[in-house]
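Comments concern the structure below.
Complex shown without one protein chain; remaining protein chains in place.
We just call them A and B in the order they show up, numbering each chain from 1.
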Amino acid sequence: MASTEASTTDVAPDSATEERPIGFGRLRRKEDPRFIRGIGKYVDDIKLPGMLHGAVLRSPLAHARIKSIDTSAAQQHPKVHAVITGKDLEGLGLAWMPTMSADTQAVLATDKVRFQGQEVAFVVADDRYSARDALELIDVDYEPLPAVVNARKANDPDAPVIRDDKEGQTNNHIFDWEAGDKAATDAVFEKADVVVSEDMLYPRVHPAPMETCGAVADMDKVSGKLELWTTSQAPHAHRTVYALVAGLPEHKIRVISPDIGGGFGNKVPIYPGYVCAIVGSILTGKPVKWMEDRTENLTSTGFARDYVMRGEIAATNEGKILGVRVHVIADHGAFNATAQPTKYPAGFFHVFTGSYDLEAAHCSVEGVYTNKAPGGVAYACSFRVTEAVYLVERMVDRLAVETGADPAELRLKNFLKPEQFPYQAKTGWEYDSGEYEPTMRKALEMAGYEELRREQAEKRERGELMGIGISFFTEAVGAGPRRHMDILGLGMADGAELRVHPTGKAVVRIGVQSQGQGHETTFAQIVAEEVGIPPEDIEVIHGDTDQTPFGLGTYGSRSTPVSGAAVAMVARKIRDKAKIVAATMMEASVDDLEWEKGRWFVKGNPSQGKTIQEIAMGAHGTLDLPDGVEGNLDETAVYSPPNLTFPFGAYIAVVDIDPGTGHVKVRRFIAVDDCGVRINPMIVEGQIHGGLADGVGMALMEVIQFDEEGNCLNGSFMDYLIPTALECPDWELGATVTPSPHHPLGAKGVGESATVGSPPAIMNAVIDALRPYDVKHMDMPATPGRVWDAMNGRAEPPQ
Amino acid sequence: MQVTMTVNGAEVTEDVEPRLLLVHFLRDTLGQTGTHWGCDTTNCGVCVVLMDGQPVKSCTVLTAMAAGHEIDTVEGLEKDGVLDPVQEGFMEEHGLQCGFCTPGMMMTAKALLAENPDPTEGEIREAISGQICRCTGYTNIVKSVRWAAGHQVAEPAAEARS
Partner (left out) sequence: MQVPAPFEYERATSVDNALELLARLGSEARVVAGGHSLLPMMKLRLAVPEYLVDINDLGGELDYIRVEGDEIRIGALTRHRDILASDTLDVHFPIFRDAERVIADPPVRNRGTIGGALCQADPAEDLSAVCAACHAQTVIRSSSGERVVSMDDFHVGPYETAVGDGEMLVEVRLPMRSGPGSAYEKVERRAGDWAVAAIGAALWVENGRVTNAGIGLSALGNVLRAGRAEEALKGKPPGDEAFEAAAKAVAEDCSPATDGRGSEEYKRHLAAELTRRALRRAADRVSEGV
């Protein structure tokens, strides 16, 4: 039937400009307008009618029996509405909750406290000041117990058993895990000309996002619905866990992550404070807000790393790397609260095979309990890839020093070659794509490597200390294939929904959660790229479990690899359906249509076409659609990636060290990243910048230490030091693009690359600078005092 | 006790406890939540506002101490629908990611440019050295301030882009 509508076929789709690409490209962020006006909505900005405030009383001791808790004085405070202890929660079956690693964690301590800072009681009061006052009125009688603080000593025969709450737990052992072929690796080491071993610690550090963790819990007694505004990187996963834990029906739980002031893995776990806020709301019938302070954040929430590693590397005399072997003691704190796929208790550590063509590799990891805060997987570790890359890049540098090889040449000699991809690594990974040499050479060129080495030689003659450090990393991110990867049984696939409205505007709903990564922009750009609707006409909805499809959240750099792919897939479904609608509108055959971004047109007759906006109106209209094709222009998709993605990069750090004080200055940092196709290069670069600053932090100043009694020594920003603008150089970035063959967009994700790759680059530079002092290795952080100690032959781990 | 001060050009009078910190006064009493807080020890600088035109950490100023003074916060940057060049600069140069430290950074930038209209990169880094950002690695914040320096408004303002 001939179309009687006014012809708009000669109106071109909105033309893209360089400033406003329709699709991929540098685009100002759509979320910025509210942030620069100070009208972002973070959890502490939430104010509900009648809202009360909660505060947590925490244990001052690392290990102690609780003899009694007297809350009577607190309860009598005129502004206090409720005081909750472990005993009260026991009655509700909520004193313990599952962790993301299927262990249990105390919500409020009942029998013992097991780390300094552990939650012991919860107060609900009119306002935050009164809540804080009321904490001082609670009297807890503790019987101190000896504490296990050093992971290496957790298995000592006389070590106190921390988790005596667990049936059958008679020691501090959590798990044993291994990957690779032990026999083959041992054989390789036997025959090798050169074997180098090194003990190294990746110290405990903390993601410390600028916004601390918190929640506003609002239980509606009448409807039975719980609304929980919370700092969560994974709202749907949290919702399901609350359903399992609290016995609340899942459709009656709404988890809303509003704007989040940084996550970095710190906001993946469910914290006792959230559960207490929920209970507080149930008990008082009012909304209850709990926002932790910074000390609580640093001493009780998900820390990162704390891997005690022994690395070994085997090579020929000619510098061909044959194998890498690692043993790890993993310090998980008092409860195993790490979040990583179930089958991988050591995360993706077994990517320590790195970027090199090895004959064999093997790792064994033992997880242990200690009297410290629970956690380990956080701070942009990509599930322990930070530890893996640090290990292998330090060992490669160790090998270079041992054999007199240049660290750049040694790497170039041993890189995997492009024709080896997809590459079956010796520990089970299939690396999707990689072309390492051009990336490395680009970094060397940008750095002016030869010139730097010349300068270094001159300086050395004058007794000046200058170091050049290289790190070449291959990451494994984008978890993951749902058959193999789940968290608490929830497969790591992600859903996406796309609806195009009659007037051609669109809404895309996703299961990941931005904490600053710019999802409201990049996901709109993905839809724009696939469907041709301008990004400003696409609304991205995320963070509200009532409004978005199920997804596992944002961490492990998975947003682009998994959710981005889901969005690409659903957008393609829309495009495919649009084709049918267009064909119907133009009374053409589907096979005769061709696509250019934003419109379907008749092959050979480009002026006869329909824009996506016109198609959207048509789809909602009165067209006689073919059998099997439903009206409207809405689609859903769930994407389970076939594999992880493997972004890589070459980083070079240049440092200067004051020989009189040991003070390290990062003079330059060159970073060439290959994260496959880049959706928004501006956002990609921003992600890299942030991660590089993390490297300066971890390499030079960040550490969480404890004394022998388990007192945390870095529980505030006075002692947990984060780099300022004065410690960070002007980052020098380069890019190569090696698409992922299996990702619909060819993109690999980049969120954690820089945090992964930068610490070894800086430490390699520091140790390189200290060559005149014959320093083979020193652990992070390279504070002035620790550098000076290393110069004087006393390189010790921080604990 | 009663306090009166000027906030973003408007006089406000409220009854507060002496111990109420300025950051909480702004956020909770006045409901202007653009100013954030991030630590317990006056280190992070997320809470920076301008007091008589100078950046101060509002978590370490008592509301009572601020009485009689002029406080400027992020909410006062946009005037009559026109964004401040600092705000434009941060958007243009991707000087923010999660946005949490951004209000404080912008206020410091504004104060810096009022005193030093053409700051060097080093001077910008020095000016923001009391404020931590965990997302951006600072390079783009410096670029944002440089952009604002180059786009200071001397004549009638350009239209605000939303």
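Following the convention adopted for this analysis, a residue touches a chain if its C-beta (ideal position, glycine included) is under 8 Å from a C-beta of that chain, and two chains touch if they have at least 3 such contacts.
What you see is a predicted model, and the numbers here were worked out from it, not measured in a lab.
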*Identified contact with the non-displayed chain, of B:V7, B:A64 or B:L83*: B:A64
*Determine which one of A:R20, A:R65 or A:R132 touches the chain that has been left out.*
A:R132
*Chain not shown: contacting residue from A:N714, A:S740 or A:N764*: A:N714
_For review purposes, identify every residue of chain A that touches the missing chain, sorted by number._
128-129, 132-133, 136, 293-295, 660-663, 700-701, 705, 713-714, 718-719, 721, 723-724, 726-727, 783-785, 788-789
_By the contact criterion defined above, which parts of chain B meet the unshown chain? Give residue numbers in ascending order._
1, 17-19, 21, 23-24, 37-43, 45, 48, 51, 54-57, 59-62, 64-65, 67, 108, 126-127, 129-131
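Criterion: only the chains that are shown with their structure count from here on.
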*Can you name the residues of chain B that touch chain A in the complex?*
17, 19-20, 24, 27-28, 31-41, 43-44, 46, 73-75, 77-78, 83, 87, 90-92, 94, 96-103, 106, 121, 124-126, 128-142, 162
_List the residues on chain A that touch chain B in their complex, please._
28-29, 31-40, 42, 44-45, 47, 127-129, 207-212, 259-262, 264, 293-295, 515-518, 682-683, 685-693, 716-718, 722, 724-726, 728, 730-731
